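I have a structure I would like to understand better, so I am pasting it below and will then ask my questions one at a time.
Excluded from the complex is one protein chain; the other protein chains are retained at their positions.
We call the chains A, B and C, going by the order they appear; numbering starts again at 1 in every chain.
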């Protein structure tokens, strides 16, 4: 297991809830993605700028374990750690923790790759900035 | 591998795209969920009515392989097959196929369980209707 | 009042509902937008292609009357009519009608303009295709 090296704080917004009164499953991917982009920013890598210069980070696989549901008003933290897998893949380990009681709500592994003008590449300058 | 026994037809809507010009990762979970709910309907099970009578189907794990991205205007089909795992779990096998060329865009395994008034149960009447 | 000249058929998807069990207010804008883009398509104008050639249609004002809420499973139609206002503006008149009983759920007026490379222009070739 890799160490968590970055975290982003959130609070549930009511429009993210569905008719069960819990955060809809798809919305957790929004939280996870926003945290990854903020993490990249903290490392000097901007998702939009990368896109505009031809580099697209793309998710190729997501494994998400939903342990407990977030509800209206819940504050939570999304933690992130990462490692390299093989020549081309980045693996983000992410955890969503409810602030009030430190319960783990979600565990996720997100596998990403880098595309340059439509083709997978080994983005050495990105790996270097990320320290992997 | 289980057989696909139901499918739902979709077309990408532009608000589902992100700045990369492709359908955002989280949106595929919307497609997958809507297809599961339509499948349940076809089997005489309504997600909202289940909720109102105390039964909540909840996703406990998602494994999603993103093979190729959907883009503006793409028509696609979401296919679904399912099986039971152990006493409590349902496993949905889902595939998103682009209509124009029958390319597989996404493969997914969604694990769900049934909660009755907050506790996991073995929903025999549901399993029976689903034929699993 | 302008005549409706195009319509698009929809069905509520459960992820569009919020904790009140009704379609969230913001989601109606998704329905309205998708219908406008399909209408443009029918007129030989593609929103994405316009964007890629430097032309962006942008909404500058929305007036939306929410009459009755859409619920889980509702089928509905979004109707559209349009007119020109002044030299630069397009006004879309849109109505959301529940299929089952032909009740009007939403009335909307959406004001849009056309931006070329960041500046408002009078898009004559667009107005011509739209017949306004």
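To be clear about the criterion, a contact is a pair of C-beta atoms (placed from the backbone, for glycine too) under 8 Å apart; a residue touches a chain by one contact, two chains touch by 3 or more.
Since we're looking at a predicted model, the values are computed, not measured.
Here one chain is not drawn; of C:58, C:104 or C:132, the residue touching it is C:58.
Listed here are the subunit A residues that touch the chain not shown: 13-15, 21, 30, 33-34, 37, 41, 46-48, 72-73. Counting over the whole complex, subunit C has residues 19-20, 24-27, 29-30, 33, 48, 51, 56, 58-66, 69 touching the chain that is not drawn. In the full complex, subunit B makes contact with the omitted chain through residues 14-15, 17-19, 21, 24, 26, 72.
The rule is simple: only the chains that are shown with their structure count from here on.
Chain nearest the geometric middle of the protein is B, using mean C-alpha positions.
Centre-to-centre, using mean CA coordinates, subunit A is 33 Å away from subunit C. Inter-chain centre distance (subunit A to subunit B, centres taken as mean C-alpha positions): 22 Å. Contacts with at least two other chains are made by residues 30, 33, 48 of subunit B.
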